[in-house]
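A quick write-up on the structure given underneath.
Every protein chain of the complex appears in place save one, which is left out.
Chain IDs A, B and C follow the sequence of writing; residue 1 opens each chain.
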Amino acid sequence: QNHARLLITCLDQPGIVAAVSKFLFDRHANIVQSDQYSTDPEGGQFFMRVAFDVPDIKHDENLREDFKTISEKFDMDWRISFADELKRVAIFVSQQEHCLLELLWQLQSGDLTAEVPMVISNHPDHRELVESFNIPFYHIPVTKDTKKEAEAEQLALLKDKVDVIVLARYMQILSPEFVSQHPGKIINIHHSFLPAFVGAKPYERAYERGVKLIGATSHYVTNDLDEGPIIEQDIHRVNHHHRVDDLKRIGGQIERSVLARAVGWHLEDRIISHNNKTVVF
Amino acid sequence: QNHARLLITCLDQPGIVAAVSKFLFDRHANIVQSDQYSTDPEGGQFFMRVAFDVPDIKHDENLREDFKTISEKFDMDWRISFADELKRVAIFVSQQEHCLLELLWQLQSGDLTAEVPMVISNHPDHRELVESFNIPFYHIPVTKDTKKEAEAEQLALLKDKVDVIVLARYMQILSPEFVSQHPGKIINIHHSFLPAFVGAKPYERAYERGVKLIGATSHYVTNDLDEGPIIEQDIHRVNHHHRVDDLKRIGGQIERSVLARAVGWHLEDRIISHNNKTVVF
Amino acid sequence: QNHARLLITCLDQPGIVAAVSKFLFDRHANIVQSDQYSTDPEGGQFFMRVAFDVPDIKHDENLREDFKTISEKFDMDWRISFADELKRVAIFVSQQEHCLLELLWQLQSGDLTAEVPMVISNHPDHRELVESFNIPFYHIPVTKDTKKEAEAEQLALLKDKVDVIVLARYMQILSPEFVSQHPGKIINIHHSFLPAFVGAKPYERAYERGVKLIGATSHYVTNDLDEGPIIEQDIHRVNHHHRVDDLKRIGGQIERSVLARAVGWHLEDRIISHNNKTVVF
Partner (left out) sequence: QNHARLLITCLDQPGIVAAVSKFLFDRHANIVQSDQYSTDPEGGQFFMRVAFDVPDIKHDENLREDFKTISEKFDMDWRISFADELKRVAIFVSQQEHCLLELLWQLQSGDLTAEVPMVISNHPDHRELVESFNIPFYHIPVTKDTKKEAEAEQLALLKDKVDVIVLARYMQILSPEFVSQHPGKIINIHHSFLPAFVGAKPYERAYERGVKLIGATSHYVTNDLDEGPIIEQDIHRVNHHHRVDDLKRIGGQIERSVLARAVGWHLEDRIISHNNKTVVF
C-alpha cells in the first residue's frame, strides 16, 4: 500500500547515494531493499534501485516532483513506481498457447500482479480461453499485405491503455514504427540453443546436431530482431532419446517459465535497460 | 590497491544509508558496488556491504577510527577490509585430497586471492603435494585420546597467524573449545542429499534410496554439527546407472566447486552471518 | 497405435536379453527403444524396458499369453502395456491448486496422455475448475473422525476405474489400508530442502536457516511417510532476498514441474520400482 520503487541510471559520480539516501530519509521513508551497481566508478554508468515504504504515500503528492532537484543535479534517467498502481499488460499471442496460459494462470494465482486490459492475436483460436479469464480478446489478422493496417489497429487499441506488451509466442515481426511507439516496453520470448540455429526449423536443426541443452531467452524488443537486451535465460538438459517433438515440448516448458520470470521482474520494476543490456536487481 | 569493503549489520532504522553514504562521499570514496538488505524495515535486521575505492587509502590511517562515530550512533557490528591486506587461510585436510587440491590450484591461478601460511592434517599423506606449493605442512595426528592435545597444538600453530580456517574434508569434529577460538571463521564442506541421510555411509544410503540429485553444502562451523550458517550449495543430477563409487566421485566434484566458491566469497568479504543464516552479497 | 512397452524385473542371469530379443523378433516387432540395467551381473537385479511396434498388435491377442513361457523361465516380474490403452488417473487435491492445474493443462495440451475419470478433494474449492475440463469432481471431506469412512468412499469411487492415483498436494495422509489397495500406483509430491526440515513449517525454517537451494521430490507412496521410491527431484537457487512467501511460490513452481515429469514417466511406463528405489528408463 505504501510501497514504492525508485530506479535510477546516470553517469557514476560521487554523492549520488548520499543524496538519494538523504532524500528518502528526510521523507521518513523506510528502505526495504536497495541495490546499486556501477560499470566503472570512474566515468562509468551508475544504476540504482531502491524499494521503500513511505507512510501515507498517497498523500505525498509531491514525491516525484521533489525528486527532480536531485535528478537534475546528477542528470539522471529515473522513475518512481508505486506498487499499488498496477501495471497494465497487453498480451500478444498467435496459435501456441503455452506462454499465454502460464501468464494468465500466474496472474490469477497472484504469482504475477498486473492488470490485463487486452489480449491481441492474429488468430481467433484462444478467444474462449482468454474470455474465460474475463479479459477482452481482439482478433486482428495479419498478412503481408495488411500488416500496416493491422499494426495501426493494434496501436489504436493499446493507446494509453497499456504499460507493457508481452509477446507470448506472437509469431509476427513488429515493424520499427510499432516498436518505436513502445520503446523498452515490449517483452519477447524465443528459443535459444548452443550453438544458435538462426533461421527456419531451429528445433529440427538442434536435433540433427545433437545438442545436449535447449533453452529460452526473454528480452526487450528493439529493431534488431531477437537482439534486444536480455532479461532472463534458462536451459534444460536433453539427450539423443529426445525426438524433435520432445525438444519442442521441453522448449515450450522453458519458454513459459523464463517469460513469466521476465515479466514478473518487469512488473516489480527490477529491470533497468542501458545500451543493449539489462541490470536485473 | 585502493580498494576497501565495509560490512555492516545493525537494527534497521532510518538514516543508516544516508549516514554511510555521506561518510564515504566526504572522504572522496568511489562506491564500486553497494548492496543492502533488510529483513524487515520495521525493527528488522539491516545488512550492508559497500565496496569502494579511496585514493591513497594507505595514507588514510583513520578510516576505521573515523567510522566509529557512525557505527556507535547506530550500534553497528561492522568491519572494514582492505583488498591488499590478504587474508591468511589455514587449510585442514585428512586423506581425501580433492578439496585441498582445488583450493591450492585456484590460489595458484589467481582465481582465489589469499595467503596460505599452513596446511594442517591428521594424516601425513599430502605433505609432498602441499610442500610443492611452498606451503608449510603440519602433520598432527588425532586419536580419541589425543584430541585435546592435538587441538592445543593446532591452536598454537594458528595463533595470530590466520584469519580463516577451511576444513577441506577434514574428517574430525572440532571441539566447542576450538570453535570458540575462531568464531565465524571456520568454513566446512559436506555432502548433501534430498532427503538427508544422517549418519554413516550416506552415499550408500543415497544409492539404495535411488536419489536423483546429489549435492554439497558449505557452511560456517558452529557447535551444532553441520548446522552452522549455510554459505553455498549446489547439486548434480544422477540416475540409476550411477553406482556408489560414481556418486562419491560426482559428490567430490560438487564439494570442491562449492567449497571454492564459499571460500572465495569469504575472501572477498561478501558474507555476513547473522543468527544462523548468511547474507551473501 | 501399434506401440507397446515391455517392462521386466528379475534376477540377473545369462540369456535374458537373448530370449526377449528372439521373442520380439519372431513376432516381427520393431524395437524402438530398449534399455536395461543390472545392479550386479552376478546375482544382482536385472531391469529392462523395451518399447516396440508390432503390426496389427490388436489382432495379436496372445502377446501377453505367449510371453509367459519366457517370464516363467526367468521368474520375471513383468508387464506389457499398449500405448493406445490410456491409463486412467485419479487426481487427489486439497486447497492448493498449482499441481492440479499443471496436470490438467498438460493433459489438455497433449504433453501428458491419460484419461482422468475423477478428481477427488477434501475441499470443495476446485469444483468449478475441474468441471470446466469436463472431469467429474468429488468432494469428500476428511476429518480425524471421518477418515475411515472418507477413505472407504474414495476407494469405492476408485474401484476398477483408475490405474494410478496422483496426490497433487493432497494434504491428508493415506492409511496403510488405502495404500495397500493401490500398491506402487500412488504418486506424491512434496517439498525438499538441503538439509531436510522435518515437521511443521518447513519453508519458514528453510528461510531462517538461509538455504541456498529449495526443491521438490516426487515419489511413490508407501506406508513410510514421504519415504517411498523417488521418481524425480529438482531444485531452484534462492538467496537471502527471497522471503518466506517467495520460497513458497518458487517451491510451488518446482513442485508442479517435478510432479508433471514424474506422472509423465509413469504414464509412458518408464519407471520400474524395486525395493525402495526406482529405475527410470
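Observations, loosely collected:
Everything that follows uses one rule, which is that a contact is a pair of C-beta atoms (placed from the backbone, for glycine too) under 8 Å apart; a residue touches a chain by one contact, two chains touch by 3 or more.
Please read these numbers as outputs of a predicted model, since none were measured by experiment.
Only one of A:Ala51, A:Ile250 or A:Val279 touches the absent chain when the whole complex is considered: A:Val279. The omitted chain makes contact with just one of the residues B:Asp26, B:Asp40, B:Asp84 or B:Asp111: B:Asp111.
Shown as candidates are C:Asp12, C:Asp234 or C:Glu255; the residue that touches the absent chain is C:Asp12.
Within the complete assembly, A:Ser192 is the residue of A:Ser71, A:Ser192 or A:Gln253 that touches the hidden chain. Touch with the hidden chain on the side of chain C covers residues 12, 14-15, 17-22, 24-25, 28-38, 41-42, 52-53, 237.
Where chain A meets the omitted chain, the residues involved are 37, 47, 192-196, 208-213, 215, 217, 226-227, 229-235, 239-241, 275-280. Although one chain is not drawn, its touching partners on chain B can still be listed: residues 33, 97-98, 101, 105, 109, 111, 132, 241, 249, 253, 257.
The definition used in the following text is that only the chains that are shown with their structure count from here on.
A straight line joining the Cα centres of chain B and chain C is 41 Å long. Taking the mean of the C-alpha atoms as each chain's centre, chain A and chain B sit 37 Å apart. Touching two or more other chains at once are residues 37 of chain B.
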